[in-house]
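All protein chains but one are shown at their positions in the complex.
For subunit A:
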């Protein structure tokens, strides 16, 4: 993997409050992660489904539109998903830190 990608991932992971970073492919399989295996598989699976649903919602409302960014704010965390045709970049942050 290129050094730039490595460096960017490290920069994101060491950002204030970031708990974990996961890169998921089109099939929902995690290909790079900073969390433990069971948590990763859980996040990857659930967020992949959610992103698919969100994308289809956006497209249904306006077929010319597409999903660019998904952000879920919960009491404890904030989950950010940057989707693409082929991959998903998931970052989990604790915003109160």
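Methods note: contacts are C-beta pairs under 8 Å (C-beta built on N, C-alpha and C of every residue); 3 or more make two chains touch, one makes a residue touch a chain; residues count from 1.
Here is the rule we go by: contacts and distances are computed from a predicted model.
Undergrad: Not counting the visible chains, the remaining one has a UniProt entry; which protein name from "Proteasome subunit beta", "serine C-palmitoyltransferase", "Immediate early response 2" or "Dynein cytoplasmic 1 intermediate chain 2" does it give?
TA: Going by its UniProt entry, the chain not pictured is "Dynein cytoplasmic 1 intermediate chain 2".
Undergrad: Residue by residue, what part of subunit A touches the chain that was omitted?
TA: 1-2, 5, 8-9, 11-12, 15, 17-18, 23, 25-29, 31-32, 41, 45-46, 48-49, 52-53, 56, 59-60, 63, 68-69, 71, 73, 75, 80, 82-87, 89, 91, 93, 95-96
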